[in-house]
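Apart from one protein chain that is not included, each protein chain of the complex appears where it belongs.
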Amino acid sequence: MVHGHDALDYITLNTRTVKGGLGIARRENLEAYLFLLPWIIGFLVLTIGPILASLGLSFTDWQVGLGMNFIGLENFRLMVVEDDLFKKSLGVTFNYSLMALPAGIVVALAMALLLNQKVFGIGVFRTIYYLPAVTSGVAVAMLWAWIFNSEFGLLNWALDLINVKGPAWLLEPRWALPAFAVMSLWGAGGLMIIYLASLQAIPQNLYEAAQIDGANVARQFLHVTLPMLTPTILFNLVVGIIAVFQTFTNAYIMTAGGPNFATYFYVLHLYNNAFGYARMGYASALAWVLFVIVLVMTLAVLRTSQYWVFYSGEKE
Amino acid sequence: MTDRLSRRTFLRVGGGLTVLGTLAACAMPTAGPAADAEAEQVSVTFYTNDVGWREERYKRIIPDFEAEFPHITVDYTHYTTNWEASLTTWAAGGTMPNVFYSRTQKTSARARLGWILPLTGYIDADPDKDLLLDDFWPIQVPQLQYENDWYLIPENISSITMRYQVEALEAAGFSAPDEPWSYYEEWPNVVKELTIRDGDETTQWGFDAGWMFQYSGFAWIWLPAGIVDTDTNTCIIDQPENVKSLNQLQDMRFRDRLIPQSGDIPEGVNMFASGRLAMNMAGVWEITSTRDQVGDMAWDIALIPQNPLNPGENLSINYGAGYAMGAETKHPDAAWDLIRYLSLPSMQQVFIVEDNWALPGRRSVAKDWLDGVLSTGSGMPAHAEHWITALETGRSVPVTAAEKEIEDVYPNLIAPILVTGESRAEEALPHIQAEIQKVLDKYV
Partner (left out) sequence: MSLQAPADKPQGWTFTYKTRRAVLQLAVLLVGSAVFLTPLGWMVLTSLKPTEQIFLFPPEFIPKPVEWDNYAEAWSQGEFWTYTQNSTLVAALNIAGNIFGSSLPAFAFARLRFTGRRVLFLIMLSTMMVPIWVTIVPTFLLFKFFGWNGTLLPLIVPGFFAVPFYTFLLRQYFLGISHELEDAARMDGANSLTIYFRIVMPLARPALATVAIFAFVYHWNDLITPLIYLTDEKLFTVALGLSRFRNSYRMEMSHMMAAATFALVPVLIIYFFTQRLFIQGIVLSGSKG
């Protein structure tokens, strides 16, 4: 947890230092905790219990309906030594996150920049680009199964126009994962509107000042837009890591992890153990391994953030 | 309530074994009808999760049941999706539905975990016991039981046959077969003759098994020697007969190109209904949907070939569904009354015969079902009785508690042979056998 402190220092550095004596600090402490109450109550009453329960379960052999025995670290040993699918699914998830996460962050930013213009009908465009992010469930899965079909699908039809012969996306192990990444880009509208909100908050006078200095569009982007967006990029990166490692729904509906385990995501393995085989103890152990992995990666990102994240509140 | 407290403690501390044992003991149905059952008004929760239209039927018949059993109120809800996650959560929380619709593939797993209660006591005490048991399909009985106890009262059962376009078969020089085609000679030949090519393009495919290649339960159709043995502890998939059969399928698909590869099929296009596919597999539940989709095209069904290892046995398999009683049911007698009522022949008229959907779980209703299908007139297969024959001569597939876990790995395991065609069966089967055995070992 020492690392946690350090890492967080880097993103909280900007908060102004308290001037004045102990009294003011104490008052601010009290105020802060009053503001925090909604989170503290929810955390203590609704959140922490179930989370600790799952941590406890990870040391048991509990199968829902059968007895529960404390088995120490046995679940973790099984994972590493016997469960081939644990390694397989972890690999799939890492590969996928390397494809989907950077692409998502960049594409969503590009979309947001495009939609942050004063063009006629921009409200309609914003709605169109965001819509895919809100369609969910089986209908979307079926849509994409159709789009990815090798002979009759829309994607290969489009590729054919530029004389590229597309593969059988969801049926060839090496293309299935990239296909999922493409699909996730279609839903990048969620990240996009987070960027959009931040873009809207950049004061116009910064651009005006840059223009007076003779900065062209590219320089304005590099010296005004991008620095002002870094807190949002950090947010999207951290939230993206957490989310991408929990990828589940489309694989569950569309491929059930196939072909040949090419889309067998970690959380699919976890879900199958929890609800397919009622093996709740083992599923909890899987969850806590994932927790540690994601936590370490998040801390690593937070740690680097001091070098590239800029908060406008800092320049007083 | 001590009940609540104890379950929370059980989660926190992990001393659940005793608690669960106690709870289970409390929830065990007392044998024979309880004396005070009639005096007191009781409520029974009842959940179903099958096709949407059945919900209306349940809402139609539940008032009849309540009229007949005035002391019972039925609390009915219909679900269709994420049923497993809900059931698991309810099982953990002690709020399982008292009566629910349960597939026969799940009986062993649910009984093993104690999510459903044995019904043997009620069946034994039933005045019409012999009539009841005689009326079940013998092929389905193993899927209704677990370790010699009854757990499921059947409502429906399904078998599988080939379906073909009548004109295509006649054009290829065949007529509706009187006997099942032989597995290694006649059947591949029929498929070959049914395949029509225009240069490189296949304008009519001879056969497609679609998803039935890949689901372990259905995969038995292509595995004459089976997947697991009858005691369900040992994987026996790696046998010469299975090698021969899988290699034949692979050759038909990749060498002879008689069976479309996955990319040859447009998503959302029904190849059979659009006339691009001369023959494929049809489960009995698809009868009306096929009729609705094919339009004016004449179609019929034929039996799947017999098992080359056992000429008296058809390679068709069966699955179905029925009604089970959830653990911790407070009023098991009332729950049994509902289960019993739902399994009556008159109910199977409502849920099966009216819609020509699946086959009734009782043999005595089968004739009504067949009459219903044939009297529906145009668009129905002339040889619909084959579906019943397939039940009478088909193989009884053992269902293990590991069913779901095998189901999850099987499509990936079989893919090298049947989906990508990169391995011959003799190379892949030893590995597949070892993998399935690993799963089975977890359940011993």
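Per-chain residue numbering starts at 1, and chain names A and B are given in the order in which the chains are listed.
Just so we're on the same page, a contact is a pair of C-beta atoms (placed from the backbone, for glycine too) under 8 Å apart; a residue touches a chain by one contact, two chains touch by 3 or more.
Remember, it's a predicted structure, so these values are computed and weren't measured experimentally.
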- request: Using the definition of touch stated at the top, determine which of A:Leu85, A:Leu234 or A:Ala262 touches the missing chain.
  value: A:Leu234
- line: The listed residue (A:Gly49, A:Gly67 or A:Pro173) that touches the chain absent from the view is A:Gly49
Where the unshown chain meets chain A, residue by residue: 1, 4-5, 7-9, 12, 14-18, 25, 28-29, 31-33, 35-39, 41-43, 45-47, 49-51, 53-54, 57, 64, 111, 114-115, 117-140, 142-144, 146-147, 152, 154, 186, 190, 193-194, 196-198, 200-205, 228, 231-232, 234-235, 238-239, 242, 246, 267, 270-271, 274-275, 280, 283-284, 286-288, 290-291, 294-295, 298, 311-313, 316
Message: Contact with the hidden chain only, please: which chain B residues?
response: 4, 7-8, 11, 45, 47, 50-52, 55, 75, 77-82, 85-86, 88-90, 92-95, 266, 268-271, 273-276, 283, 285-286, 289, 292-293, 295
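Operating definition for what follows: only the chains that are shown with their structure count from here on.
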Task: Report, in whole Å, the distance between the mean C-alpha point of chain A and the mean C-alpha point of chain B.
output: 39
Task: Enumerate the contact residues on chain B facing chain A in the complex.
output: 10-12, 14-17, 20-21, 84-85, 88, 91-92, 109, 112-115, 262-269, 327, 404-405, 408-409, 411-412, 415-416, 419-420
- request: Could you please specify the touching residues of chain A with respect to chain B in the complex?
  value: 53, 56-57, 59-60, 62-70, 85, 142, 145-146, 149-153, 168, 171-173, 256-261, 264, 271-272, 274-278, 280
